[in-house]
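Missing here is one protein chain; the remaining ones are kept as they sit in the complex.
Letters A and B name the chains as they come in the text, with residue numbers starting at 1 for each one.
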Amino acid sequence: MNKSLVIENLYAKSVDDKEILKGVSLIIKQNEIHALMGPNGGGKSTLAQVIMGHPGFVITKGKILVNGKNIAKLTSDKRAKLGIFLGFQYPVEVPGVNFANFLRMAVNENKTKNEKFSPIAFRNLIKEKAEKLAFSEDVTKRFLNEGFSGGEKKKAEILQMALLKPSFAILDEPDSGLDVDALKYISKTITALDFPVGLLVITHYQRILHYLRPDFVHVLINGKIIKSGDANLAKAIERNGYEKIFNNK
Amino acid sequence: MAMKKSSTINNQYTYGFHKPEKSSFKTPLGINEKVVEAISAYKNEPLWMREFRLKALKIFEKKKMPSFGPDLSKLNFDKLCFYNSPSGSKFRKWSDVPKDILDTYNKIGVPEAEKKFLAGVEAQYDSEVIYSNLKNHWEKLGVIFTDMDTAVKKYPELVKKYLGTLVPADDNKFSALNSAVWSGGSFIYVPKRVSVPIPLQAYFRINAKAVGQFERTIIIAEEGSFVHYIEGCSAPIYTNDSLHAAVVEVFVKKGARVRYTSIQNWSGNVYNLVTKRMQIEENGVGEWVDGNLGSKINMKYPALILKGKGARGELLSLAYAGENQYQDTGGKAIHLAPNTTSTLISKSISRNGGRASYRGLVKIAKGAKGSKSHVRCDALLLDDKSRSDTYPVNDVQEQDVTLGHEASVSKVGEQQLFYLMSRGLNEVQATSLIVNGFIEPIVKELPLEYAVELNRLINLSMEGAIA
Partner (left out) sequence: MKNIVIKKNENLTLPIIWRGQEKEINYDIKLAGVGSSLTLQMLLLGKKNDKVKIQVKVDHQAIETKSKIIVKGIIDDNASIDFNGLVKIEKGAKGSNAWLSANLLLLSDSAKGRAVPALEILENDVKAGHATTIGKINETELFYLMSRGLSKAKATDLIVQGFLNGFLNYEK
């Protein structure tokens, strides 16, 4: 079956009545990498959060279809169970909640009784993946994002994605605030994922696109996608900035 | 705690519990001189104890009810029974135990025999061998661990030396009441430099009823010694009595350390009004770990009296107020000597119309130079029906000190909820995780079985399975 995430003419506003998305349309298929670029305030993060069902926004028009099913009215957990993952731009800290225990709970949610991971098996699995990301401390012992540096928070999001194995992952600025090494580790982990996934990578700085070659590049300005292209579009933006592209469209 | 190790209740003389009583004994309703004298006579107490009780009764009669906190006006002393001997207790039929209590026991995995015990159904509970091994162990160390009734007869000099010195009868109305009609409770004496390696648990010497109404406990830790005492149970305990007023006095001598862990989960008809005080001498360390889950009205403020220089005190307090519950809890730290430190951490959760109040006092007296105190109280309001209050008194009479206090009241963070749900956890699971994370600093200090049960209880209550 051809799996896809379809955003169809999506309009959304914030709960204090500001319209942010003004008719966004996008089709992401599994195994494709899409990059979403655009100036600050254009609505990129909002799009990511709306797809995941953030309570701060309301969809006023349009659909979000996961393999044909409209998820616009579903709660976030149900969307996650249908295979959507959001790598947060600013992952929130949840004090007192052990990282490994929480992730095991989340992973086991989608497993049948026989497949569920035991605590020990899961801890070993996490350790193995965490090592590949060069996490500085034994992440299984720490509390969810508490006391994590900016780079560690981003790595933690990717680690969660690697273990949750979603069908479609939206990564909101996975590269901002990372040093060169961290960027390499994260990119390697993404390219080495051992399951099919459709990626929507939101990036402001395009650095990560040097490591993850996008199949499609979209530019979101003022709540609408005004141009789409291939990897060359990203290069053009890097050279010339958004204004020129906008004017030359 | 699900009582895995149980105790010998029946009248086993050899283990020195309590003498077999020939007939059941119950005082008539109300409290007066006749009732107090009857209790003392029934227990065959020495004269000095009888006088102690009678003096306390006079104070009780004159004392006013507390001027702060929950409304206690519905308490009618004339309609209460102040003494009901263990062998004479009527036990409920299994079918009388409320369904939600039974459901909880099932869900948190309490085995059959224990369920009955906790629900007050059975008097007997057998485990002599385990108990006697433990007893031999601590007796070899010179440790005394017995019930208060026995201590009065067997160690009168010790009891007389300490009883009422930290919590005198006239401290408040309920310490006076307790001093007049107390029964049961633990007496623990740890000799110099002895470290008791395993925690002493109250249910090792428990009587027929799960716990008594007016327990009186004294713990004496001589210089350089260590003991950890645990009482209570996180599984809900169903009881007929509606008034519990215990008094606990703990003496931590120079360089000694005492940790007192207590969890109460009394049924929703109980008024639990407790006075607990720990006096800590030079370089001693005293710790209260206090879990308050049950009761209709609970007033408890474990106090740390930092009497000697370098004394350290810590309080970890957890309160859960569900439907029809009012938890008025907190703690006190009184710094009387230089270089003393106190840390009070309180976490409360209110839900379904429950009310949790933190009531605290930190007082640093003149001369307590170099003292430090830190208080952190956080409250979580889980819905829009519940309430949280904080009444922290910070009183500093000495310049060379540091006192800090922080408090926060909030609901479950929307961002946190969204984050966890975005990983596939439903709202109940996400809320449970967040709530358990909120109380983690306290739960991690509890013995494992309590911690596990507590977490399960929280999860259950998130599901709305229990009020």
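We take it that contacts are C-beta pairs under 8 Å (C-beta built on N, C-alpha and C of every residue); 3 or more make two chains touch, one makes a residue touch a chain.
All figures in this text were calculated on a predicted structure; none of them were measured in a lab.
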Visible chains that the absent chain touches, using the contact criterion stated earlier: B
Contact partner of the left-out chain, one of B:E33, B:E139, B:D400 or B:E463: B:D400
Given B:T390, B:Q416, B:S432 or B:N459, the one touching the chain that is not displayed: B:T390
For chain B, the residues touching the chain missing from this view: 379, 381-384, 386-397, 399-411
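Convention: only the chains that are shown with their structure count from here on.
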Chain A and chain B: spacing of chain centres that average the CA atoms, whole Å: 49
Interfacial residue positions of chain B with respect to chain A in the complex: 413-416, 418-427, 429-430, 433-434, 436-441
Chain B partner contacts - residues on chain A that touch it in the complex: 52-56, 75-77, 79-81, 85-86, 88, 91-92, 94-97, 102-103, 105-106, 109-110, 143-144, 160, 164
